[in-house]
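Note sheet for the following structure.
Missing here: one protein chain of the complex. Every other protein chain is in place.
After this line comes chain A, so read on.
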Amino acid sequence: MSADAAVKYVTEIPEDEVKRVAEWINTEEYKEKNFARQALVINPPHACQPLGAELAAHGFEGTLPFVHGSQGCASYYRSTLNRHFREPAPAVSDSMTEDGAVFGGQNNLHEALENAYTMYKPKMMAIFTSCMPEIIGDDLTAFIKNAKNKECVPADFPLPFANTPSFNGSHIHGYDAMLLSILQTLTEGKQVEGRCTGKLNLIPGFDANTGNYREYKRILKEFGIPYTLLADISETFDSPLDGTYRTYPGGTSLDEAADSVNGKATLTLGPYATAKTFTWIKDNFSGKHVSLPIPFGVVKTDALLLKLSELFGKPVPESLKAERGRAVDAITDAHQYIHGKKFALYGDPDYLMGYVSFLLEVGARPYHILCSKGTKKVEKELQALLDSSQDGKDGKIYINKDLWHMRSLLMTDPVDAMIGDTHGKFAARDANIPLFRFGFPNFDRVNLHRYPLVGYQGVINMMTTICNKFIEVRDETCEERYFEMMR
């Protein structure tokens, strides 16, 4: 009988207990407990380094991204890019398993290089690491040298590699590391004394909006400035459906990338996602070196155009002047629908800076600003932006917090809308506010990556999306007597 007494039965949580907790998690008291967390991270909106490395690799002609590590990692990165772009993302891994943990990953790497080179006929394989080889301490420099000695690939075949440990930084740091290695590999020995390509090297940084890349190209074409985009994912992840599958539908030409070292100027528009790359470029590339924030909003687009004009000695074209006027017209026409609205924002540092400056120039209030992987520098720059406007005075910055923290903020100190990526949709629903998916990734709305956010066109797109949503909400929720023809 004593055994019977010990039986534990299946229990149901009483409904009022569920109700109590559901209300409790929206309280100030819960927020305090939530912010007191030290060890547990809940709903962080950033991924790990190798994902960014893969994105950079896809930006080069004929390049096969190559994961040195467990194969499951490669499947995760690929699926993420597939879901965001709704496009193929071919990449291989060398499928390290338990024996790799014991003996190291050299055999896997060599066998995989030979197989992938033979089967997928790449012009370059960009190697980056997932956790396992980072922890067991694989020496990629030696492994790759040995691979070439063994003729797994031809001796002159480019094999840039980047250490991209997932327990350090986020996807933007992996992007930086891979881009740096690719440029180092391709430009090695290519610098020619006195040569100048006359071109601009433009580096967008970790940017998963193909429309942005096309927008940069259009702006440069309007200017008549020859350019090399490093790294250009616009064709890779926005390729035509015409009945033919192409493994490598686009990317920056390897020759052009190699010659970029002799460029007239190099401009990064993703300073946080290309910090190491840009530092190296300053020491190694000919020409001028400029870093500007991603051109979200009129003012930052102005700065880009002025800089291009200055670097290339060309006036800002009339067509772009007119475009500026149209953008200003668009935001003026729509300003009444966004003025004074409070926004919650989260994302990668470069995008986050862009959201804040855009919102401030249209009269909105950046309010909860959260960077889940940030630094003091990020915080300082965000604060400086907020300080630049009356509308930024009550904005608060949260560095290294996650979307469960954000939920507490939304529930205790409400805002009108949130800008971020798909992962914020649960918090946005609980807070009953719209979520604008300008960031990465977007898993639940179609074709958004085709609409640029940068430049004057980006200003029009962001303004239109946001204001029309506010108008729609009003139409959907207002009392019948306030439902009217005009808005």
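We take it that a contact is a pair of C-beta atoms (placed from the backbone, for glycine too) under 8 Å apart; a residue touches a chain by one contact, two chains touch by 3 or more; residues count from 1.
As a working rule, contacts and distances are computed from a predicted model.
Only one chain is not pictured, and the protein name UniProt records for it, out of "ABC transporter permease", "NADH-quinone oxidoreductase subunit L", "Nitrogenase protein alpha chain" or "Glucose-1-phosphate adenylyltransferase", is "Nitrogenase protein alpha chain".
In the complete complex, the residue from A:V41, A:A142, A:V192 or A:I471 that touches the missing chain is A:V41. For the chain left out of this panel, the touching residue among A:G72, A:G198, A:G325 or A:G340 is A:G72. As for the chain not pictured, it touches chain A at residues 7-11, 13, 17-18, 21-22, 25, 30, 33-34, 37-44, 46-48, 50-51, 66, 69-73, 75-80, 82-83, 86-98, 100-101, 108-109, 111-116, 118-120, 130-132, 135-136, 165-168, 170, 239, 241-246, 404, 407, 423, 426, 430, 443.
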